[in-house]
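Of the protein chains in this complex, one is absent; all others appear in place.
Then we have subunit A:
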Amino acid sequence: MPIDKIFKDEASEEKGERARMSSFVGAMAISDLVKTTLGPKGMDKILQSTGRGHAVTVTNDGATILKSLHIDNPAAKVLIDISKVQDDEVGDGTTSVVVLAGELLREAEKLVASKIHPMTIISGYRMAAECGRDALLKRVIDNKENPEKFRSDLIKIAMTTLCSKILSQDKEHFAEMAVDAIFRLKGSTNLEAIQIIKKPGGSLKDSFLDEGFILDKKIGIGQPKRIENAKILVANTAMDTDKVKIYGARVRVDSMTKVAEIEGAEKEKMKDKVNKILAHGINCFVNRQLIYNFPEELFADAGVLAIEHADFEGIERLGLVTGGEIASTFDNPESVKLGHCKLIEEIMIGEDKLIHFSGVAMGQACSIVLRGASHHVLDEAERSLHDALCVLSQTVNDSRVLLGGGWPEMVMAKEVDELARKTPGKKSHAIEAFSRALVAIPTTIADNAGLDSAELVAQLRAEHHSEGCNSGIDVISGSVGDMEERGIYEAFKVKQAVLLSATEAAEMILRVDDIITCAPRRREDRM
(Lines give C-alpha, C1' and ligand atoms only; values in the text may rest on other atoms or scores of the structure.)
Protein backbone atom coordinates (compact mmCIF):
# COMPACT_ATOMS: atom_id res chain seq x y z
CA MET A 1 0.00 0.00 0.00
CA PRO A 2 1.68 3.23 -1.03
CA ILE A 3 1.50 5.90 1.58
CA ASP A 4 -0.78 8.67 0.54
CA LYS A 5 0.79 11.98 0.59
CA ILE A 6 0.32 13.56 3.96
CA PHE A 7 1.36 17.04 3.10
CA LYS A 8 -0.28 19.58 0.94
CA ASP A 9 0.91 20.13 -2.58
CA GLU A 10 4.26 21.83 -2.81
CA ALA A 11 5.07 21.16 0.80
CA SER A 12 8.13 19.03 1.11
CA GLU A 13 10.04 17.09 3.68
CA GLU A 14 13.71 16.32 3.88
CA LYS A 15 14.80 13.68 6.30
CA GLY A 16 17.89 12.48 8.10
CA GLU A 17 21.14 12.81 6.22
CA ARG A 18 19.59 14.81 3.44
CA ALA A 19 18.15 17.32 5.89
CA ARG A 20 21.44 17.65 7.68
CA MET A 21 23.29 18.02 4.43
CA SER A 22 20.98 20.73 3.22
CA SER A 23 21.36 22.75 6.42
CA PHE A 24 25.13 22.31 6.44
CA VAL A 25 25.40 23.42 2.88
CA GLY A 26 23.15 26.42 3.44
CA ALA A 27 24.96 27.54 6.57
CA MET A 28 28.38 27.11 5.03
CA ALA A 29 27.37 29.00 1.92
CA ILE A 30 26.41 31.96 4.08
CA SER A 31 29.56 31.80 6.09
CA ASP A 32 31.70 31.57 2.94
CA LEU A 33 29.87 34.55 1.56
CA VAL A 34 30.91 36.86 4.37
CA LYS A 35 34.20 35.17 5.07
CA THR A 36 36.14 37.39 2.71
CA THR A 37 35.07 40.53 4.57
CA LEU A 38 36.67 39.41 7.82
CA GLY A 39 39.66 41.20 9.22
CA PRO A 40 41.51 44.43 8.49
CA LYS A 41 42.22 43.41 4.92
CA GLY A 42 38.75 42.07 4.27
CA MET A 43 37.05 42.97 1.04
CA ASP A 44 33.78 44.85 0.64
CA LYS A 45 30.60 43.75 -1.06
CA ILE A 46 28.35 45.64 -3.38
CA LEU A 47 24.69 45.13 -2.66
CA GLN A 48 22.19 46.12 -5.26
CA SER A 49 18.64 46.30 -4.12
CA THR A 50 15.91 44.87 -6.28
CA GLY A 51 13.64 47.73 -5.40
CA ARG A 52 13.08 50.83 -7.42
CA GLY A 53 16.23 52.67 -8.41
CA HIS A 54 18.46 49.66 -7.73
CA ALA A 55 20.08 51.50 -4.88
CA VAL A 56 23.64 50.43 -4.34
CA THR A 57 25.30 49.87 -0.98
CA VAL A 58 28.99 49.17 -0.57
CA THR A 59 29.75 47.63 2.77
CA ASN A 60 32.00 45.46 4.82
CA ASP A 61 29.59 45.07 7.71
CA GLY A 62 28.42 41.46 8.10
CA ALA A 63 25.04 42.30 9.51
CA THR A 64 24.28 44.76 6.71
CA ILE A 65 25.26 42.26 4.03
CA LEU A 66 23.25 39.46 5.53
CA LYS A 67 20.23 41.61 6.22
CA SER A 68 19.90 42.41 2.55
CA LEU A 69 20.07 38.84 1.32
CA HIS A 70 17.02 36.95 0.23
CA ILE A 71 17.55 33.47 1.50
CA ASP A 72 15.40 30.41 1.20
CA ASN A 73 17.51 27.96 3.12
CA PRO A 74 16.23 27.73 6.70
CA ALA A 75 19.63 27.01 8.23
CA ALA A 76 21.05 30.06 6.51
CA LYS A 77 18.27 32.08 8.10
CA VAL A 78 19.42 30.99 11.54
CA LEU A 79 22.87 32.38 10.81
CA ILE A 80 21.47 35.64 9.54
CA ASP A 81 19.44 35.91 12.68
CA ILE A 82 22.43 35.49 14.98
CA SER A 83 24.32 38.10 13.06
CA LYS A 84 21.43 40.50 13.46
CA VAL A 85 21.23 39.85 17.18
CA GLN A 86 24.96 40.37 17.51
CA ASP A 87 24.50 43.72 15.81
CA ASP A 88 21.71 44.75 18.16
CA GLU A 89 23.37 43.49 21.28
CA VAL A 90 27.04 44.46 20.96
CA GLY A 91 27.22 46.10 17.55
CA ASP A 92 30.38 44.47 16.29
CA GLY A 93 31.63 40.99 15.46
CA THR A 94 28.72 40.39 13.13
CA THR A 95 30.95 38.72 10.57
CA SER A 96 32.99 36.74 13.07
CA VAL A 97 29.92 35.15 14.60
CA VAL A 98 28.73 33.86 11.24
CA VAL A 99 32.17 32.67 10.21
CA LEU A 100 32.67 30.84 13.50
CA ALA A 101 29.26 29.17 13.31
CA GLY A 102 30.01 28.16 9.73
CA GLU A 103 33.36 26.69 10.73
CA LEU A 104 31.78 24.79 13.61
CA LEU A 105 29.28 23.27 11.21
CA ARG A 106 31.99 22.46 8.69
CA GLU A 107 33.86 20.55 11.38
CA ALA A 108 30.64 18.91 12.55
CA GLU A 109 29.95 17.71 9.05
CA LYS A 110 33.23 15.83 9.02
CA LEU A 111 32.45 14.28 12.37
CA VAL A 112 28.99 13.24 11.28
CA ALA A 113 30.53 11.65 8.22
CA SER A 114 32.76 9.60 10.48
CA LYS A 115 29.68 8.30 12.29
CA ILE A 116 29.60 10.41 15.41
CA HIS A 117 26.13 11.20 16.59
CA PRO A 118 25.15 14.91 16.42
CA MET A 119 24.16 14.84 20.09
CA THR A 120 27.67 13.76 21.02
CA ILE A 121 29.08 16.57 18.92
CA ILE A 122 26.77 19.04 20.64
CA SER A 123 27.80 18.00 24.12
CA GLY A 124 31.44 18.25 23.07
CA TYR A 125 30.89 21.73 21.63
CA ARG A 126 29.20 22.83 24.80
CA MET A 127 32.07 21.73 26.96
CA ALA A 128 34.50 23.39 24.59
CA ALA A 129 32.60 26.68 24.53
CA GLU A 130 32.45 26.71 28.30
CA CYS A 131 36.16 26.00 28.50
CA GLY A 132 36.98 28.65 25.92
CA ARG A 133 35.06 31.27 27.82
CA ASP A 134 36.80 30.39 31.06
CA ALA A 135 40.13 30.65 29.30
CA LEU A 136 39.26 34.16 28.16
CA LEU A 137 37.94 35.13 31.56
CA LYS A 138 41.24 34.16 33.09
CA ARG A 139 43.16 36.44 30.81
CA VAL A 140 40.99 39.53 30.59
CA ILE A 141 42.50 42.89 31.33
CA ASP A 142 40.41 45.29 33.33
CA ASN A 143 41.59 48.85 33.61
CA LYS A 144 38.44 50.35 35.03
CA GLU A 145 40.32 51.69 38.02
CA ASN A 146 42.78 53.61 35.97
CA PRO A 147 40.92 56.15 33.83
CA GLU A 148 43.89 57.06 31.71
CA LYS A 149 44.78 53.49 30.91
CA PHE A 150 41.12 52.77 30.33
CA ARG A 151 40.87 55.55 27.83
CA SER A 152 43.83 54.30 25.92
CA ASP A 153 42.27 50.84 25.96
CA LEU A 154 39.12 52.26 24.50
CA ILE A 155 41.01 54.05 21.78
CA LYS A 156 42.80 50.84 20.91
CA ILE A 157 39.53 48.94 20.78
CA ALA A 158 38.02 51.57 18.55
CA MET A 159 41.02 51.44 16.27
CA THR A 160 40.83 47.67 16.06
CA THR A 161 37.17 47.83 15.17
CA LEU A 162 37.69 50.58 12.65
CA CYS A 163 40.70 49.08 10.96
CA SER A 164 38.57 46.57 9.12
CA LYS A 165 36.33 49.29 7.76
CA ILE A 166 36.51 52.03 5.26
CA LEU A 167 37.70 54.40 7.95
CA SER A 168 40.95 52.49 8.42
CA GLN A 169 42.92 55.28 6.74
CA ASP A 170 42.07 57.74 9.45
CA LYS A 171 41.45 55.33 12.23
CA GLU A 172 43.36 57.30 14.86
CA HIS A 173 41.28 60.32 14.09
CA PHE A 174 37.99 58.47 14.23
CA ALA A 175 38.94 56.42 17.25
CA GLU A 176 39.69 59.61 19.21
CA MET A 177 36.41 61.00 18.05
CA ALA A 178 34.39 57.95 19.01
CA VAL A 179 36.00 57.68 22.42
CA ASP A 180 35.42 61.36 23.13
CA ALA A 181 31.81 60.99 22.15
CA ILE A 182 31.36 57.95 24.37
CA PHE A 183 32.95 59.66 27.34
CA ARG A 184 30.49 62.46 26.98
CA LEU A 185 27.69 59.97 27.53
CA LYS A 186 29.04 59.29 31.01
CA GLY A 187 28.28 55.61 31.13
CA SER A 188 24.86 55.54 29.56
CA THR A 189 24.46 53.30 26.54
CA ASN A 190 22.01 55.64 24.92
CA LEU A 191 23.62 56.10 21.54
CA GLU A 192 20.77 58.27 20.37
CA ALA A 193 22.46 61.14 22.12
CA ILE A 194 25.25 60.96 19.58
CA GLN A 195 24.09 62.50 16.39
CA ILE A 196 25.80 61.63 13.18
CA ILE A 197 25.37 64.16 10.40
CA LYS A 198 26.50 63.17 6.96
CA LYS A 199 27.53 65.90 4.54
CA PRO A 200 29.04 64.94 1.24
CA GLY A 201 32.09 66.88 0.22
CA GLY A 202 35.55 67.19 1.66
CA SER A 203 37.43 64.12 2.74
CA LEU A 204 36.93 61.69 5.57
CA LYS A 205 39.70 63.43 7.43
CA ASP A 206 37.62 66.58 7.64
CA SER A 207 35.06 64.83 9.80
CA PHE A 208 34.87 66.20 13.27
CA LEU A 209 33.24 65.81 16.62
CA ASP A 210 31.41 68.82 17.81
CA GLU A 211 31.17 69.58 21.48
CA GLY A 212 27.83 71.18 21.08
CA PHE A 213 24.88 70.16 19.11
CA ILE A 214 24.19 70.66 15.45
CA LEU A 215 20.73 70.83 14.06
CA ASP A 216 20.33 70.35 10.36
CA LYS A 217 17.88 73.25 9.95
CA LYS A 218 17.79 76.78 8.74
CA ILE A 219 17.02 79.85 10.75
CA GLY A 220 13.83 81.69 9.83
CA ILE A 221 14.11 84.77 7.70
CA GLY A 222 14.61 88.05 9.45
CA GLN A 223 15.53 86.41 12.71
CA PRO A 224 18.80 86.84 14.51
CA LYS A 225 21.55 84.60 13.21
CA ARG A 226 23.54 84.60 16.35
CA ILE A 227 22.34 84.53 19.90
CA GLU A 228 24.47 84.55 22.95
CA ASN A 229 23.29 83.15 26.25
CA ALA A 230 20.27 81.67 24.61
CA LYS A 231 17.22 80.58 26.50
CA ILE A 232 15.61 77.87 24.49
CA LEU A 233 12.10 76.56 24.63
CA VAL A 234 11.85 73.14 23.09
CA ALA A 235 8.30 72.46 22.03
CA ASN A 236 6.10 70.02 20.30
CA THR A 237 3.00 71.92 19.35
CA ALA A 238 0.99 72.86 16.33
CA MET A 239 1.97 76.30 15.15
CA ASP A 240 -0.27 76.41 12.13
CA THR A 241 -3.92 77.32 12.54
CA ASP A 242 -4.16 75.34 15.78
CA LYS A 243 -7.40 73.58 15.03
CA VAL A 244 -10.07 72.93 17.57
CA LYS A 245 -9.55 69.29 18.37
CA ILE A 246 -12.99 68.47 19.70
CA TYR A 247 -14.42 65.96 17.31
CA GLY A 248 -17.08 67.11 14.90
CA ALA A 249 -16.44 70.79 15.33
CA ARG A 250 -16.59 72.74 12.13
CA VAL A 251 -17.01 76.24 10.98
CA ARG A 252 -20.31 77.17 9.44
CA VAL A 253 -21.03 80.77 8.69
CA ASP A 254 -23.54 82.63 6.66
CA SER A 255 -21.76 85.80 5.68
CA MET A 256 -18.42 87.13 4.63
CA THR A 257 -18.05 89.37 7.62
CA LYS A 258 -18.32 86.41 9.91
CA VAL A 259 -15.63 84.60 8.01
CA ALA A 260 -13.42 87.56 8.56
CA GLU A 261 -14.32 87.64 12.24
CA ILE A 262 -13.46 84.04 12.74
CA GLU A 263 -10.29 84.42 10.83
CA GLY A 264 -9.50 87.27 13.12
CA ALA A 265 -10.24 85.12 16.12
CA GLU A 266 -7.96 82.47 14.82
CA LYS A 267 -5.22 84.96 14.32
CA GLU A 268 -5.86 86.27 17.77
CA LYS A 269 -5.57 82.80 19.13
CA MET A 270 -2.27 82.29 17.41
CA LYS A 271 -1.05 85.59 18.63
CA ASP A 272 -2.08 84.62 22.14
CA LYS A 273 -0.16 81.48 21.87
CA VAL A 274 2.90 83.22 20.56
CA ASN A 275 2.64 85.76 23.34
CA LYS A 276 2.39 83.01 25.88
CA ILE A 277 5.44 81.42 24.42
CA LEU A 278 7.25 84.73 24.48
CA ALA A 279 6.22 85.17 28.09
CA HIS A 280 8.68 82.43 28.95
CA GLY A 281 11.34 85.00 28.37
CA ILE A 282 13.05 83.08 25.67
CA ASN A 283 15.11 84.08 22.72
CA CYS A 284 15.03 80.80 20.85
CA PHE A 285 12.07 78.61 20.09
CA VAL A 286 12.43 75.17 18.53
CA ASN A 287 9.33 73.33 17.43
CA ARG A 288 8.92 69.81 16.18
CA GLN A 289 6.05 70.76 13.93
CA LEU A 290 5.72 73.37 11.27
CA ILE A 291 5.63 77.04 12.11
CA TYR A 292 3.49 78.98 9.72
CA ASN A 293 4.43 82.29 8.27
CA PHE A 294 2.26 84.30 10.56
CA PRO A 295 3.68 83.09 13.89
CA GLU A 296 7.12 83.09 12.37
CA GLU A 297 6.70 86.72 11.59
CA LEU A 298 5.57 87.36 15.14
CA PHE A 299 8.64 85.63 16.46
CA ALA A 300 10.83 87.60 14.14
CA ASP A 301 9.25 90.80 15.41
CA ALA A 302 10.03 89.82 18.95
CA GLY A 303 13.61 89.05 17.99
CA VAL A 304 13.23 85.41 18.82
CA LEU A 305 14.91 82.74 16.81
CA ALA A 306 12.30 80.21 15.71
CA ILE A 307 13.27 76.89 14.25
CA GLU A 308 10.54 74.82 12.70
CA HIS A 309 10.15 71.19 11.86
CA ALA A 310 13.00 69.79 13.87
CA ASP A 311 12.44 66.06 13.61
CA PHE A 312 11.37 63.97 16.55
CA GLU A 313 14.81 62.68 17.41
CA GLY A 314 16.29 66.10 16.97
CA ILE A 315 13.84 67.48 19.50
CA GLU A 316 14.57 64.75 21.98
CA ARG A 317 18.27 65.25 21.64
CA LEU A 318 17.93 68.96 21.92
CA GLY A 319 15.94 68.49 25.09
CA LEU A 320 18.68 66.26 26.38
CA VAL A 321 21.51 68.65 25.54
CA THR A 322 20.05 71.91 26.62
CA GLY A 323 18.29 70.53 29.64
CA GLY A 324 14.93 71.93 28.66
CA GLU A 325 11.74 69.98 28.75
CA ILE A 326 9.67 69.38 25.67
CA ALA A 327 6.63 71.57 26.11
CA SER A 328 3.24 71.41 24.49
CA THR A 329 1.26 73.81 26.63
CA PHE A 330 2.33 77.26 27.60
CA ASP A 331 0.04 78.43 30.36
CA ASN A 332 2.44 78.50 33.24
CA PRO A 333 5.74 79.89 32.06
CA GLU A 334 7.30 79.95 35.50
CA SER A 335 7.44 76.18 35.86
CA VAL A 336 8.54 75.13 32.42
CA LYS A 337 12.18 74.22 32.37
CA LEU A 338 13.98 76.12 29.67
CA GLY A 339 17.07 74.97 27.91
CA HIS A 340 20.20 77.03 27.98
CA CYS A 341 23.23 77.38 25.85
CA LYS A 342 25.99 79.87 25.47
CA LEU A 343 25.81 80.47 21.79
CA ILE A 344 23.58 79.67 18.89
CA GLU A 345 24.91 80.47 15.48
CA GLU A 346 24.53 79.50 11.90
CA ILE A 347 27.48 77.67 10.49
CA MET A 348 28.36 76.40 7.08
CA ILE A 349 29.45 72.89 6.37
CA GLY A 350 30.11 72.41 2.70
CA GLU A 351 27.28 74.23 1.07
CA ASP A 352 24.69 73.70 3.73
CA LYS A 353 23.78 75.98 6.53
CA LEU A 354 23.31 74.36 9.89
CA ILE A 355 22.45 75.64 13.31
CA HIS A 356 25.04 75.13 15.93
CA PHE A 357 24.30 75.15 19.66
CA SER A 358 27.45 75.44 21.69
CA GLY A 359 28.20 75.69 25.37
CA VAL A 360 25.21 73.60 26.29
CA ALA A 361 24.18 73.00 29.86
CA MET A 362 24.28 69.24 29.83
CA GLY A 363 27.15 67.85 27.84
CA GLN A 364 25.66 64.44 27.21
CA ALA A 365 24.80 64.75 23.61
CA CYS A 366 27.18 65.62 20.85
CA SER A 367 27.33 65.60 17.10
CA ILE A 368 29.70 63.95 14.75
CA VAL A 369 29.87 65.48 11.33
CA LEU A 370 31.05 63.06 8.70
CA ARG A 371 32.50 64.33 5.47
CA GLY A 372 33.29 62.19 2.51
CA ALA A 373 33.46 61.95 -1.21
CA SER A 374 30.15 60.26 -1.90
CA HIS A 375 26.98 59.03 -0.30
CA HIS A 376 28.21 55.45 -0.38
CA VAL A 377 31.34 56.37 1.45
CA LEU A 378 29.38 58.34 4.01
CA ASP A 379 26.88 55.55 4.55
CA GLU A 380 29.63 53.04 5.08
CA ALA A 381 31.51 55.45 7.32
CA GLU A 382 28.40 55.89 9.40
CA ARG A 383 27.96 52.15 9.76
CA SER A 384 31.59 51.74 10.77
CA LEU A 385 31.43 54.54 13.25
CA HIS A 386 28.23 53.13 14.62
CA ASP A 387 29.93 49.77 15.15
CA ALA A 388 32.77 51.44 16.97
CA LEU A 389 30.41 53.49 19.13
CA CYS A 390 28.38 50.39 20.01
CA VAL A 391 31.43 48.46 21.05
CA LEU A 392 32.75 51.38 23.06
CA SER A 393 29.49 52.01 24.87
CA GLN A 394 29.31 48.35 25.82
CA THR A 395 32.91 48.37 26.92
CA VAL A 396 32.35 51.36 29.15
CA ASN A 397 29.87 49.24 31.07
CA ASP A 398 31.83 46.03 30.94
CA SER A 399 35.37 47.22 30.97
CA ARG A 400 37.08 43.90 30.41
CA VAL A 401 39.23 43.86 27.31
CA LEU A 402 41.26 41.28 25.44
CA LEU A 403 44.05 41.41 22.94
CA GLY A 404 43.05 41.16 19.30
CA GLY A 405 44.50 39.83 16.09
CA GLY A 406 43.47 36.24 16.59
CA TRP A 407 44.95 36.17 20.08
CA PRO A 408 41.71 35.23 21.88
CA GLU A 409 41.03 32.46 19.38
CA MET A 410 44.47 31.00 19.86
CA VAL A 411 44.18 31.18 23.64
CA MET A 412 40.84 29.44 23.51
CA ALA A 413 42.05 26.87 21.01
CA LYS A 414 44.94 25.98 23.26
CA GLU A 415 42.76 25.49 26.32
CA VAL A 416 40.15 23.60 24.36
CA ASP A 417 42.82 21.32 22.95
CA GLU A 418 44.01 20.58 26.42
CA LEU A 419 40.46 19.76 27.46
CA ALA A 420 40.14 17.40 24.52
CA ARG A 421 43.17 15.50 25.69
CA LYS A 422 41.69 15.11 29.14
CA THR A 423 38.20 14.10 28.03
CA PRO A 424 37.56 10.43 27.45
CA GLY A 425 35.05 9.22 24.91
CA LYS A 426 33.84 10.34 21.54
CA LYS A 427 33.21 13.84 22.81
CA SER A 428 36.92 14.59 22.63
CA HIS A 429 36.72 14.50 18.83
CA ALA A 430 34.08 17.19 18.94
CA ILE A 431 36.15 19.27 21.35
CA GLU A 432 39.14 18.97 19.07
CA ALA A 433 36.98 20.03 16.16
CA PHE A 434 35.91 23.09 18.13
CA SER A 435 39.50 24.17 18.55
CA ARG A 436 40.09 23.70 14.81
CA ALA A 437 37.09 25.90 14.11
CA LEU A 438 38.52 28.57 16.40
CA VAL A 439 41.83 28.54 14.60
CA ALA A 440 39.98 29.03 11.34
CA ILE A 441 39.33 32.65 12.28
CA PRO A 442 42.96 33.81 12.39
CA THR A 443 43.52 31.67 9.31
CA THR A 444 40.78 33.50 7.47
CA ILE A 445 42.08 36.87 8.61
CA ALA A 446 45.53 35.99 7.27
CA ASP A 447 44.11 34.55 4.06
CA ASN A 448 42.11 37.66 3.40
CA ALA A 449 45.23 39.75 3.73
CA GLY A 450 46.94 37.57 1.15
CA LEU A 451 49.40 36.20 3.70
CA ASP A 452 50.65 32.69 4.08
CA SER A 453 48.09 31.61 6.61
CA ALA A 454 49.46 28.10 7.18
CA GLU A 455 52.88 29.49 8.03
CA LEU A 456 51.61 32.28 10.24
CA VAL A 457 49.10 30.20 12.18
CA ALA A 458 51.64 27.45 12.78
CA GLN A 459 54.09 30.04 14.09
CA LEU A 460 51.40 31.56 16.24
CA ARG A 461 50.45 28.20 17.65
CA ALA A 462 54.06 27.48 18.53
CA GLU A 463 54.42 30.80 20.30
CA HIS A 464 51.22 30.28 22.20
CA HIS A 465 52.59 27.12 23.60
CA SER A 466 54.47 29.16 26.15
CA GLU A 467 52.43 30.56 28.98
CA GLY A 468 51.42 34.23 28.95
CA CYS A 469 52.18 34.84 25.31
CA ASN A 470 50.72 37.94 23.71
CA SER A 471 51.25 36.97 20.12
CA GLY A 472 48.76 37.53 17.39
CA ILE A 473 48.75 38.15 13.68
CA ASP A 474 49.62 41.65 12.69
CA VAL A 475 48.05 41.84 9.29
CA ILE A 476 49.48 45.23 8.43
CA SER A 477 53.06 44.08 8.65
CA GLY A 478 52.18 40.52 7.75
CA SER A 479 53.92 38.89 10.67
CA VAL A 480 53.34 37.41 14.07
CA GLY A 481 53.89 39.90 16.81
CA ASP A 482 53.13 41.04 20.32
CA MET A 483 49.59 42.38 20.27
CA GLU A 484 50.02 44.37 23.43
CA GLU A 485 52.88 46.33 21.91
CA ARG A 486 51.01 46.99 18.72
CA GLY A 487 47.94 48.08 20.62
CA ILE A 488 45.41 45.73 19.11
CA TYR A 489 42.63 45.24 21.61
CA GLU A 490 39.14 43.86 21.53
CA ALA A 491 36.24 44.01 23.95
CA PHE A 492 35.61 40.92 26.00
CA LYS A 493 31.89 41.27 25.68
CA VAL A 494 32.05 41.07 21.90
CA LYS A 495 34.22 37.97 21.91
CA GLN A 496 32.03 36.28 24.46
CA ALA A 497 28.88 37.02 22.49
CA VAL A 498 30.54 35.70 19.31
CA LEU A 499 31.58 32.50 21.02
CA LEU A 500 28.27 31.81 22.71
CA SER A 501 25.90 32.70 19.91
CA ALA A 502 27.94 30.86 17.31
CA THR A 503 27.93 27.74 19.45
CA GLU A 504 24.26 28.10 20.14
CA ALA A 505 23.44 28.47 16.46
CA ALA A 506 25.64 25.55 15.44
CA GLU A 507 23.99 23.46 18.10
CA MET A 508 20.56 24.39 16.89
CA ILE A 509 21.32 23.47 13.31
CA LEU A 510 23.02 20.24 14.34
CA ARG A 511 20.02 19.06 16.28
CA VAL A 512 17.83 19.15 13.22
CA ASP A 513 17.20 15.88 11.45
CA ASP A 514 14.13 16.76 9.49
CA ILE A 515 13.17 19.82 7.50
CA ILE A 516 9.57 20.36 6.62
CA THR A 517 8.87 23.16 4.20
CA CYS A 518 5.34 24.40 3.89
CA ALA A 519 3.88 25.44 0.60
CA PRO A 520 4.70 29.10 0.08
CA ARG A 521 1.74 31.32 0.64
CA ARG A 522 0.26 32.36 -2.65
CA ARG A 523 0.28 36.03 -3.31
CA GLU A 524 -2.82 37.53 -4.72
CA ASP A 525 -2.11 38.55 -8.27
CA ARG A 526 -2.17 42.27 -8.28
CA MET A 527 -2.73 42.56 -11.97
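As a working rule, a contact is a pair of C-beta atoms (placed from the backbone, for glycine too) under 8 Å apart; a residue touches a chain by one contact, two chains touch by 3 or more; residues count from 1.
We adopt the following convention: contacts and distances are computed from a predicted model.
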The complex has one chain missing from view, so what does its UniProt entry call it, picking from "Myelin protein zero", "T-complex protein 1 subunit epsilon", "Elongator subunit elp6" or "Nitrogen permease regulator 3"?
"T-complex protein 1 subunit epsilon"
Can you tell me which of A:His54, A:Lys138, A:Arg252 or A:His465 touches the chain that was removed from the display?
A:Arg252
Identified contact with the non-displayed chain, of A:Ile262, A:Leu290 or A:Ala462
A:Ile262
Considering the complete complex, identify which of A:Gly102, A:Gly319, A:Pro442 or A:Gly472 is in touch with the unshown chain.
A:Gly319
Write down which of A:Leu33, A:Ala75, A:Ala128 or A:Leu354 is the residue touching the left-out chain.
A:Ala75
For review purposes, identify every residue of subunit A that touches the missing chain, sorted by number.
1-9, 11, 13, 19, 23, 72, 74-75, 77-78, 81-82, 85, 87-91, 117-119, 126, 189-192, 236-238, 244-254, 258, 261-262, 264-266, 269, 316, 319-320, 325-329, 331-332, 335-336, 390, 393-394, 497, 500-501, 504-505, 507-508, 511-521
